[in-house]
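Before any comments, here is the structure.
Rest of the complex left out; these chains stay put.
Just so it is clear, A, B and C label the chains in written order, and each chain counts residues from 1 on its own.
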């Protein structure tokens, strides 16, 4: 009982001590505060389950390679720079689509969320497209943006944008009004309330949205690389490996994709711990 | 009477027509077989299902090339008992080069500096490369190859995202009747690799053959019977195709008859054609070692003794 | 007398501040002589009628205390007259103008949620001045002076959520005062302050009032406090809320701790209590 929910009542994060810390020291502080073991658990569980499935042939061995063979192969592919090349192309596409989604989505979400009427009136569009698979929209995006990189980025940005807008608007609608009233009483303009209060008030929810969005952007980019013509990127690598029955490469590429997703999420996690020191207070 | 349960995984394409006919004519029921029929959208999913034992047989239309790539990875998994495709001499269409109306692309040789889309995956990428190379161009430098999902092919040509596509039936036929796009070359693959050309195959898993040889034999017989029916009167069976594929009733007139070869029909020409196809995989370095397709064909002795 | 000892300092401070204000774009709050009129005010929440055809007139430039039972609608009232909560019907005019033309400050009863947790305490205090467009140097000066004057011993570099309840409330009050408002609304502003701090705050508020004639509206459950601070004590009834009575307090200012035991004061206090009890018992 004494140890129940320890993090909910622990000291506030060290972030409150000053903003002069460098990001790198933040990251190490963040990882250091809990021992490395915690962060190793996830990958280890994954490997372990995989290994069990492989070793006890729970799944046909010819279709599920050994985790170690996969890791080894992936290591080799990384060392030869082969995977890194695809990684980089995918990363750049994800970066652009996410950036577009975030830069447009956060302000848009705040403005839409600020008025119930306005949000309700566009909610159809947001929910509609959130529920429509990007793959079904490919023809339209191909039509609008052609076959190049831009149409992949556009479709991923669109999917991620919806997520950001949805989360931010929701955050605004669930925001507590006391602080908004406080700012209003101090004569803040509508714009100032948006920027100085609602933005921050919504920030925890915004981060959830951004994390969902960055994973979404990655997923859509991978799918686009798989299905709308691409000659590089991890998605292209996955489908090539899938089709040519290069199983270790296929699972290895999926691993690399997932790792990129986790890495992007960790960036936000670190940023979030640093920025939103007040959450739950 | 006790029904035997058999699981199939098939693609909704023209090459699968014999299977549709078998289902429509109730041939499986007559043989006391209950088919657990699974429609797949990707040939790879079919091969996956077969390799993992989730399915017992792949009706006609399973990707012939991919089956051999899989066979090289997991030797002794499949036996081929039918081939499907098209040919110039027999005048049956399998594939085509689709371009915009009025395009100056008349053949693969005109593709220099252009973009061509093909069915996603290693099989059609290899074929396309081979065709480009055969036309005297370097597929890595002169032409841009793009994996393009089947539904995206006509829109991509129409919208100008690609200059041409190498498309399988029925896309080619639909394109031929669609404003704005046209079929520049019919059966380009057969022209280059082998005539007739087979991109589809019917396969049984060796596991299925070993465990239930009698049932496997019945399957082969049923498909053979249905193949004969379909080839004999394609016009009659055309009308059932919309039930199984994306083709609509209104598009029936466009449909090109596929060239279907049952187990009984397969002859040396067919085997040579298939072998040429597989050799392309070797020459394009998708398969690292030569493979003899004859060893992968079903033989009656596989059913045990008699 | 403790409470007296800072008196001159306060006055000095505000003299300086006026100069600072003039040099920094803000017009010094000028004493008003006319009225804040509330007419035909109506407000209900769902089925609960809080105000129905409520009228009240208060002098601008005066110090009004509002005293009434829990849930009678004091917070609701000052939320409405400060323009933060919409009325169902009615009109609130300051000298004939709407609240939008007036520079107000508000110390919320819910002091814990009124500070911005993403800003340090000191940044919270800076914020209203920033909104007014005052340059950083002037802000610093003004705030430093105020904090020194009040003798605040709180670590203002801390984030609000690391402060104790009373410290948060003190920061809220400072934030409201630094804006040098024309009308100041205080909703139970001292409820979490310690003994000393409460005395100090009462003292300072009175000094500011004496100096600037800022209109002040105070809600307090401490009858002594309500009467001590006010020109007029508005006594409210239970819901549906009416004005039970308005008691004038014209005792001389400053009213320090000593004056609270004077006979006049005690009589006034008793009168208020009597009315309050009469109204709330029924």
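Criterion: a residue touches a chain if its C-beta (ideal position, glycine included) is under 8 Å from a C-beta of that chain, and two chains touch if they have at least 3 such contacts.
Values in this document were obtained by computation on a predicted structure and should not be read as measured data.
Shown is a single representative of every chain type; counted across the entire structure file, the complex carries the copy numbers A x2, B x1, C x2.
Keep in mind that, in the parts below, only the chains that are shown with their structure count from here on.
Chain contacts in this assembly form an open path, with each chain touching only its neighbours along a single line. If each chain is reduced to the centroid of its CA atoms, chain A and chain C end up 47 Å from each other. Separating the centre of chain B from that of chain C, both taken as means of CA atoms, is a distance of 84 Å. Centres computed as Cα averages put chain A at a distance of 39 Å from chain B.
Multi-chain contact residues of chain C, defined as those touching 2 or more other chains: none present.
Among all residues of chain A, none touch two or more other chains. Listing the residues of chain C that touch chain A in their complex gives 79, 82-84, 103-106, 108, 110, 113-118, 127-128, 131-132, 158-159, 161-162, 179, 185. Chain contact summary for the complex, chain A toward chain C: residues 12, 16, 176, 178-179, 181-188, 192, 196-197, 200, 203, 276-278, 281. Residues 44, 47-48, 51-53, 66, 69-70, 73-74, 77, 115, 117, 120-123, 144-149, 151-152, 155-156, 159-162, 286 of chain B touch chain A in their complex.
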